[in-house]
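Everything below concerns the one structure shown next.
Removed from the display is one protein chain of the complex; every other protein chain stays in position.
When the chains are written out, they are named A, B and C in that same order, and each has its own residue count from 1.
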């Protein structure tokens, strides 16, 4: 017999007495067992102290999700808050964008296959065909959408159509070496990018060359949500590795690749597990 | 005007529906605002799935703590759980035990002075007098209690009397190079020790020599609660540092000292902030 | 035009005056430019202070390697030392042994393909066929050699024959879940294993379960040369990652997989680059 599905609710609301009691009480009154919960009160939020909650419950056959969501929405409205819900039996559908570098793509596909990433990957888009064989070896459709200054607008339209046709709700830029327009960002589903630098240091191009020139002793990578401002989106996850003066830009890139794929995978995983809440351009990973 | 004091409650109970709602509801009904809460459900607990909660509320002048504790105790009893409470205006009183090495002692005293450790340190005991000047420079009484095979029993009695006289509720072994008897451990307040090795590797004496001989590439330190079985108490915190073949035992010890003091301080801080719950010999640091 | 090949010499000798001058002078006298060198004097070596050298030179067309090696051997003999040499145009040939877990295998093959590991992989052997498709997707022959108590002796003979037939000089155990006999270890080329624990803690089976039970706050992985004594071979590389009380054995295993593959790859890379010297059961990675 299959395990019962789980629902995960994320709530953000102005801090006020009784939040935990009222939100937990909502589920208790419906006989739903809370199996995981995490809260955070942020005194530095823009509009005054703000409360964040992640709460997972086990559903059973009798639970009408629509009714549950409507009732929950009504409660959160009285708290002047916002909310979202995810369900363990409704997998996210992910489009992966790639260019030439295979490490992040292999890594995501392997983790998905091993069950580390609870999602489906119905589509991989490349602006070149270099990684088509990787997609093929995992049995995933690959579409080439070239991007030149002349074809960019049409290319982005084509990508939006493909993403919609495959009903994807997440886009992952796995070392996709093209800059997406604000128009694309506004119309596409939420997107996660891996920047091969320890933001906010080394923004822009060739971060490993920048790092080498500046003589830093530690390099890093940053996974962030994609916004209109390049390299300025909310940071989801970062990690670093120690380097030495003996390493040139190529070796920094090699060390960096190991950080990139782990950081990207952790960020995608946190998103898929409905762990991320936003406050301005800071993320709360609960 | 002073800030209102805060109370922190720790609860451990068999997992059951409605725990969060009932526990949070308890404080909501009394008009106490929850400013911080954290839960954990542990499916691997010895007696079946177990629920752990840390919850902090702001008190006000009208709150009678005795009544609050009695009512809360009654609630937790109905849940077949256990609980404890700490108050931000009732500082822990700590006795520090030392021998010869000053780094951990300086570190604890400096952090206490800078407000990083919310406690008082009314007493330092050494089995030698080497660190008396350090105690003096921070204006803290120092008592020498020598420990030889002949004087051990009397020495432990003297320490227990001193700890009681100073009304201490925590003992910190800051590189105290004596083995305490099970009798002492049973009668003394809870105690935290820093082991200069990455437990469970390198138990026993001279861990840096052991680490050098085995040729490990990473060394560490472990802070744990003291139990009758040496080096077997519940681990509170660990950290590590990379080392190379170029380092001899003395250099491993030097690197290790930097880990030891940070790890010990983090563990003491977590204890003082009422963050630690026990399940068998595992700690939950909420 | 191709780059000139490089030779890397490793020397281990009792410490004595003039070692650097005499060894460097040897190559200077032959007009060979030293492009990289590293030395280490180890005062803790078993037989008294010992000197270790790694030294890389650029060869040119006129260099007769046989003559060079003979002359170098004669010099090192006068120093009572031992030596070995590797050449950048003579790639190591590696047999990879696997069972069921794909992460380390994918990782090694991808790095080899991207030029991070200077070797050829003519053969993958599995005691099961689970990973045959991975081998196929990289175009590498896969041979199943089942291992049961009854077939072990014959199986090891078959593996030795395969390794010899493919002229492999390195064996990598990439989560190979079988224990190899002392007989096999003695007759096979040098072998590197990845242990999914932070040795010497958690030797033996199911290290993540051991780690969870002991409640450690950091887990790790260890790459080591394979010797007759299981888990006792010289450690080449280790790394660790912080974990929390929230993670069960399965999540420790997931975190551990990320450490394992990086640690194994670093160890294999150091070996392939002729960076590793042995002193007793310690490695010097120069």
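By our rule, a residue touches a chain if its C-beta (ideal position, glycine included) is under 8 Å from a C-beta of that chain, and two chains touch if they have at least 3 such contacts.
Given the structure is predicted, the values throughout are model-derived calculations rather than measurements.
**Q** Quick one: say which of A:116, A:156 or A:237 touches the chain that got left out.
**A** With A:116, A:156 or A:237 as choices, the missing chain is touched by A:237.
**Q** Among B:91, B:177 or B:262, which residue is in contact with the omitted chain in the full complex?
**A** Of the candidates B:91, B:177 or B:262, B:262 is in touch with the missing chain.
**Q** Can you name the residues of subunit B that touch the chain not displayed here?
**A** Contact residues on subunit B toward the absent chain are 102-103, 106, 110, 113-114, 116, 137, 254, 258, 262.
**Q** Tell me, which residues in subunit C touch the chain that this view leaves out?
**A** Contact residues on subunit C toward the absent chain are 17-22, 24-25, 27-29, 31-39, 41, 242.
**Q** On subunit A, where is the contact patch with the chain that was removed from view?
**A** The list for subunit A reads 40, 42-44, 198-202, 212-218, 220, 234-235, 237-240, 244-246, 248-249, 281-285.
In this text, only the chains that are shown with their structure count from here on.
**Q** Check every other chain and keep only those touching both subunit A and subunit C; list them.
**A** B
**Q** By mean C-alpha position, what chain is farthest away from subunit B?
**A** Ranked by distance of C-alpha centres from subunit B, the top chain is C.
**Q** Give, as an integer number of Å, the spacing between the C-alpha centres of subunit B and subunit A.
**A** Their C-alpha centroids are separated by 37 Å.
**Q** Could you give the separation in Å between the centres of subunit B and subunit C, each centre being the mean of its C-alpha atoms?
**A** About 42 Å separates the centre of subunit B from that of subunit C.
**Q** For subunit C, give me the residues that contact two or more of the other chains.
**A** none
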